[in-house]
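Yeah, one chain of the complex is gone here, protein chain that is, but the others are all in their spots.
Note that the chains are named A, B and C in the order they appear, and that numbering of residues resets to 1 at the start of each chain.
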Amino acid sequence: MEKEIKTIGVLTSGGDASGMNAAIRAVVRKAIYNGKKVKGIYRGYSGLLNEEIRDMTARDVSDTIARGGTILGTARCAEFRTEEGQKLGAEICKKHGIDGLVVIGGDGSFAGAQKLAALGINTIGVPGTIDLDIACTEYTIGFDTAINTAMEAIDKVRDTSTSHERCSIIEVMGRHAGYIALYCGIANGAEDILVPERYNYDEQELINNIIRNRKRGKKHHIIINAEGIGHSTSMARRIQAATGVETRATILGHMQRGGSPTCKDRVYASMMGAYAVDLLCAGKSNRVVGYRHGDFTDFDIDEALAMQKDLPEYMWEVARALSV
Amino acid sequence: MEKEIKTIGVLTSGGDASGMNAAIRAVVRKAIYNGKKVKGIYRGYSGLLNEEIRDMTARDVSDTIARGGTILGTARCAEFRTEEGQKLGAEICKKHGIDGLVVIGGDGSFAGAQKLAALGINTIGVPGTIDLDIACTEYTIGFDTAINTAMEAIDKVRDTSTSHERCSIIEVMGRHAGYIALYCGIANGAEDILVPERYNYDEQELINNIIRNRKRGKKHHIIINAEGIGHSTSMARRIQAATGVETRATILGHMQRGGSPTCKDRVYASMMGAYAVDLLCAGKSNRVVGYRHGDFTDFDIDEALAMQKDLPEYMWEVARALSV
Amino acid sequence: MEKEIKTIGVLTSGGDASGMNAAIRAVVRKAIYNGKKVKGIYRGYSGLLNEEIRDMTARDVSDTIARGGTILGTARCAEFRTEEGQKLGAEICKKHGIDGLVVIGGDGSFAGAQKLAALGINTIGVPGTIDLDIACTEYTIGFDTAINTAMEAIDKVRDTSTSHERCSIIEVMGRHAGYIALYCGIANGAEDILVPERYNYDEQELINNIIRNRKRGKKHHIIINAEGIGHSTSMARRIQAATGVETRATILGHMQRGGSPTCKDRVYASMMGAYAVDLLCAGKSNRVVGYRHGDFTDFDIDEALAMQKDLPEYMWEVARALSV
Partner (left out) sequence: MEKEIKTIGVLTSGGDASGMNAAIRAVVRKAIYNGKKVKGIYRGYSGLLNEEIRDMTARDVSDTIARGGTILGTARCAEFRTEEGQKLGAEICKKHGIDGLVVIGGDGSFAGAQKLAALGINTIGVPGTIDLDIACTEYTIGFDTAINTAMEAIDKVRDTSTSHERCSIIEVMGRHAGYIALYCGIANGAEDILVPERYNYDEQELINNIIRNRKRGKKHHIIINAEGIGHSTSMARRIQAATGVETRATILGHMQRGGSPTCKDRVYASMMGAYAVDLLCAGKSNRVVGYRHGDFTDFDIDEALAMQKDLPEYMWEVARALSV
């Protein structure tokens, strides 16, 4: 029999991503709209264990949809990876009357959500990560903002790169996944794209490509390098030495996480937050919200965590064809 | 038996949309990559009939992916709606050796493509319209840029609206389709959204809503009005008279079409342009490229033109719930 | 002998302008830094008369520097234009212990400040208006943000204008002053600029210019029209009829007021807010802060209100020369 939820808690966990505030706002407002109470849990699982919990009203999320970061804060929490930590978390939820919980974060955060669900707290995960590396969904909160931020920065680097006829290596985020690199590679018309999924790093090929392009009269050579490959600065030094072409590295870093979210991030994050609340109100637990095959949907967390995904092969091929 | 294509023509038709240049660039470069020749047709079907046709090289589309508008230009063409015009178009294609043609535009442009296909020119449509009102596809070139442009403008109007505690009516594009209005309505946290698909215009309800919100202490009241509803200026006058709340209308207009495309528009437009070339190289004709259920795909133009689509119901519901 | 100030009040008045929050923040923080107390007065002079006055701490202005609009709100106030209103305002200041007051606004707001100064409240004006139409200063809060917002919108309109080979009339703010129009005219490479200061409206000349440019092969024709000239929509209709060139009007409207302030607006508004506090702490009253000849400075309000300024003649000449 399904349990009726009265109070919904919401927390953000792991790396922050632009659009998380839209998701929080949607959780709060949809829950109130559905007749539930809402509590905000600050600083992720760490704040849960420290009982940093406050009632939230529709007003508390006014003027937040356009803001980057997360108004609830986020933090890593080693303690919550232990069995005691998880039990304590579930007890604190119960103590505060939180019978439904929305966890906005990545796979690591969902693993925690899974434990809480097993301990009797109805829990729903919402995918929030700029890296797009959650297998069950084609959309994750923050990816769209991150690729636009990176792309705009690379457009600027390209201007100066062209003026000086330089080679530029731009390192974008993505420790295990090359989606940001692939999208920017296409969007910025990069000559080379380096991603962890197609790791076959052949510096000589890069060098040959630069020399070939220089001969054909190309005035710049843009290499998008995913964080998971890294070492952009030393790579630049070696390439300059080998090609004689002035080469500079730029590591975009944390700016990719922040900033006012794009329209897609605001809208999809809102939809996912609302959808999570509707799942809880329908008595569901241990589910993760996804966007797949053109629709918002949901998966069992266990299954979601077991899924795998890879860079789309056709997109990778097109990226290579267009860089010619 | 399938005909092997040797020369691919490309044109843009109808209203311009940001990302069209990315599609043109992809057509040119993928065609060359596939060993074909490419010809650019300027000013849409009108330019076809005037033989404004030039050879294109990979170099001709350098530094175009980041630019708004269409480097090929676009125009309306009454003559091409006649049978003679279409026959002439097909003959001119043949005269210039164009045996495959990519038409980037909306439903009206596809109707022309259909005729050329029937006259023996292998033709593929690529959906380019900021309104998202092409039934067979979840993505159309320019929509993502348009919603971000509109959203950023509305964010700014909201600042001044809040400072003066005004009601603001912002008219966004969308003559027959309310997608831009719906997306901005959610993304900008609008209090009311007016779209042609849910046309049930009750000004008294709007007025009541404004008065209710004012009593609850809300400092602004944002109404997103789709072009298809229109009359924003007179609406503002009547609302101000009825509520006593200072009310201003802003009609965003043509800026929504232009501007450097977003990352999604650059990437998806590139994919669609490349996909159209691959369809032609596979001997296909009378197809329109779409993005559906998470993948790039294609449809028979006749079927595509017969499809219908409506605003997603759940998104509409969530929009209403979150505005509370 | 100069009076020592203990409590500084701050209000924003007239039309809002981006950067006002930076000025408010600077007033609050510099006052506290100088050992004073600060009170925020909400909704301009109207809020003063209604005693909408609250203590402000350094914390109350955290995370406001990047926001458009004014956190204090603004409103028109007919009552404060009367002698009784002004006396009441001075009494309320005294009642709340406000012995120094910073008024952020335009010439109309300074006229009020002048009255309060005469009634014994040490008062300093800070120029906040997007129109740049305050004679004693080369900088006013919000102008830099407004010209960038307008320019970016016009860049977008230009993309679509070029694609369709249209003439576009873009109406920018500036009822009595053409600075926004002049700056955008140069920055957007406009073919024609219409400003109230050089009013000599000759539609036939415009029409001839369009026809001449069309013959020379120019693909767009951008006319920047200041609000003070107005009538852009009917102008567009007449020009289209006379030239046969498709002509569209866009009225940018209130978006020009809002948005996150530019770096210059944040920095200069901060400097002016701090400078106003330092003037009060030095016992000054009835002064208006200005930026002139490369430095922050101050003027007697009476003298400031009597000054006149005109569009810089050389800039106007260059604008015309570059449009050729």
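Heads up, the rule we're going with is that a contact is a pair of C-beta atoms (placed from the backbone, for glycine too) under 8 Å apart; a residue touches a chain by one contact, two chains touch by 3 or more.
This is a predicted model, so every value here is computed, not measured.
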{"item": "Displayed chains contacting the withheld chain", "value": "A, C"}
{"item": "Which of C:88, C:118 or C:187 contacts the chain that the document leaves out", "value": "C:187"}
{"item": "Sole residue of A:161, A:188, A:286 or A:323 that reaches the chain not shown, by the stated touch rule", "value": "A:161"}
{"item": "Residue of A:70, A:140, A:243 or A:323 in touch with the missing chain, whole complex considered", "value": "A:70"}
{"item": "Hidden partner chain, touching residue among C:18, C:148, C:163 or C:285", "value": "C:148"}
{"item": "Subunit A, residues in touch with the chain not shown (by the definition above)", "value": "12, 16, 18, 67-70, 73-75, 149, 152-165, 168, 219, 248, 250-251, 253-259"}
{"item": "Residues belonging to subunit C that touch the chain removed from view", "value": "25-26, 29-30, 32-33, 58, 63, 65-66, 138, 144, 147-148, 150-151, 155, 183-184, 186-189, 260, 262-264, 266-267, 270-271, 274-275, 292-294, 296, 314-315, 318, 321-322, 324"}
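Keep this in mind: only the chains that are shown with their structure count from here on.
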{"item": "Touch-based graph of the chains, sorted into line, ring, star, complete or other", "value": "line"}
{"item": "Chain separated most widely from subunit B, comparing mean CA positions", "value": "C"}
{"item": "Separation of subunit B from subunit C, taking each centre as the mean of its C-alpha atoms, in whole Å", "value": "36"}
{"item": "CA centroid of subunit A to CA centroid of subunit C, Å", "value": "39"}
{"item": "Between subunit A and subunit B, centroid-to-centroid distance (C-alpha), Å", "value": "28"}
{"item": "Residues of subunit C engaged with two or more neighbouring chains", "value": "none"}
